[in-house]
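Every protein chain of the complex appears in place save one, which is left out.
The first chain written gets the first letter, and so on, giving A and B; residue counts start at 1 in each chain.
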Amino acid sequence: MLNSIKITLFCIFALSLSACSHVQPWEKGNLAKKEMAWEPDAMQATVDAQAYASKESSRGGYGSAGGGCGCN
Amino acid sequence: MSKKLLKSLNIAALALPAIASQASTIVDSVELGVRYTKYQEDSMSAADVSTGSLDRYDIDVMQFSFVAPLTDNIQLNLHYQEEDLSGASPWFTTKNADGEVVEVMSGATIEENRKDVIAQLTYAGSNFSVSGLVGISRENDYEANSFGTAVSYELPGKLTTIALAGDISFDKINPTPYEASNGTNTRVTDEEKESWSLHLSTSHVVNKSLIAQVGVGAINREGYLSDPYKLVNVPGTGLSGDSRPDTRFATTASGRIRYFIDSIDSAIHFDYRYYNDDWGINSHTFDIAEYFNIGYGFQLVPSLRYYTQSEAFFYENYYEQQRADGYYATDSRLSSFGAITLGLKVNWQTEHWFWTAGYQRYTSKNSYSLFDYSAESLSLVSFSMFTVGVDYKF
Partner (left out) sequence: MPIKLYRYQFSAMGSPCTLRFYHANEIQARGIYQSAVDEVKRLEDKYSRYLDSSLLSQINKNAGTQKTAIDAETASLLVYAEQAYQISDGLFDITTGVLRKVWDFKAAKIPSQQKIDNQLSLVDWSLVEWDQKSILLPQKGMEIDFGGIVKEYAADAVATLLKRFDIKHGVIDLGGDIHVIGPDIDGKSWQIGIRDPNYKKSKDKNPSKNLNKASAYIPMSSGGLASSGDYERNFIVNGKKYSHILNPKTGWPALGLSAVSIWSEQTIIAGTIATISMLKQDQGIAWLKELEIPFFAMDNKDKLYKS
């Protein structure tokens, strides 16, 4: 009898443990997330860099400066 | 304190090869992507223009990307981009009857098309990757062929990565002829330009939520570096071609941070770049963006960018005197100015799909500059950019 009460209790705590695991995000592999990439959207970054480089006198800085185009 | 200790254990676990995040390795399935961008410059103010259209450039950009794993170690990236441009651009500056400097715009509306293909192959080993790329860009008046290579190496422990990238580009410039009143072409023909760049960076995983990168770079350009479509009023000579030095060497230094804040489920991006070249241009660029995860796979991304540069040593808004070195350019892009970009993007991600829509507003002014400026340049531009796109991962 005592043993079965213990087992029941154990189950209840086991359930509450899993509830905790859902609200403990601090430990997750944040670095693997897409939004943690240097450039989460490479195509957008290409167009942005091109727009800025065509209106400003600076370029490059974060990787290779990229190929040429007549847009400057 | 204990939590901090646990984080150090987490970092050690993340460094284990079978657990380590597969950041630099090959994609595991084919990915297709497409973007459409509408780029629209604000019109010139009528008060600043003496003749020509007030409209400036409108550009439609289509981009397609294809990424595929060829083997367990080799990845292919293909990128195709096509742009259709129309509008007018500032031609030269002059003085009006009241003695004020005004801009003359290029007469007819320019219609341009550019096509660009980039193919890249990457080989990734357990702690290194090597890639090579070829890029071809074609316009009726400009063609560029470029080649690039990059290597990256993860130091033992997998927390620090060192990367070296270099590229070289061979450009040919054949501007649309412009017939002067005497019937001769006043524009240059068959000009060439060669450029290379090198970039060295190191990134470091500080903890499970913070990664930082610092980099230095060099960019060298040689050949025809002037703008064939611009003219300058040279005192005593009259309208002459835009004329700039035929070499330009630049160095850059940059720092980037990606920080994840669990309590608000969002990632903060911070980028800084310093740029300096031997035309006298110094610039600072600050970029900050925050990726808020707002549930159901939606992400809200507000961003702010600030850019400021000093002016080129030979730049003038309007030349009152001849220069001994013969360099003349009234292109406002060589002036001292600052620019602020505000952006907002919405992303929606499901298992296979990634949808994105974003808007950016770019405003530039001489008065935003952190550097001194002599006179207001008339042709500084402000633009809006609207992008929509979708990626599909098989």
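Note that contacts are C-beta pairs under 8 Å (C-beta built on N, C-alpha and C of every residue); 3 or more make two chains touch, one makes a residue touch a chain.
Since the model is a prediction, treat every value here as computed from it, not as a measurement.
Asker: Given that one chain is not shown, which residue among B:10, B:94 or B:220 touches it?
Answerer: Spelled out, the listed residue whose C-beta touches the missing chain is B:10.
Asker: Using the document's definition of touch, tell me which of B:127, B:220 or B:282 contacts the absent chain.
Answerer: B:127
Asker: Suppose we count only contacts with the excluded chain; which residues of chain B make the list?
Answerer: Touching the chain left out of view, chain B contributes residues 1-3, 5-6, 8-13, 15-19, 22, 28-29, 126-127, 156-158, 351.
In this section, only the chains that are shown with their structure count from here on.
Asker: For chain A, which residues count as touching chain B in their complex?
Answerer: Residues in contact with chain B: 25-38, 40-44, 46-48, 51-52, 55-72.
Asker: Write out the stretch or stretches of chain B touching chain A in their complex.
Answerer: Against chain A, chain B makes touches at 6, 10, 14, 21-23, 33, 35, 37, 39, 61, 63, 65, 79, 81, 114, 116, 118, 135, 137, 139, 141-142, 144-146, 148, 150, 165-167, 169, 171, 173, 193, 195, 197-199, 201, 203, 205, 208-209, 211, 213, 215, 217, 219, 250, 252-254, 256, 258, 260, 262, 265-267, 271, 273-275, 277, 279, 281, 283, 285, 291, 293, 299, 307, 309, 312, 333-334, 339, 349, 356, 358, 360, 362, 364, 381, 383, 385, 387, 389.
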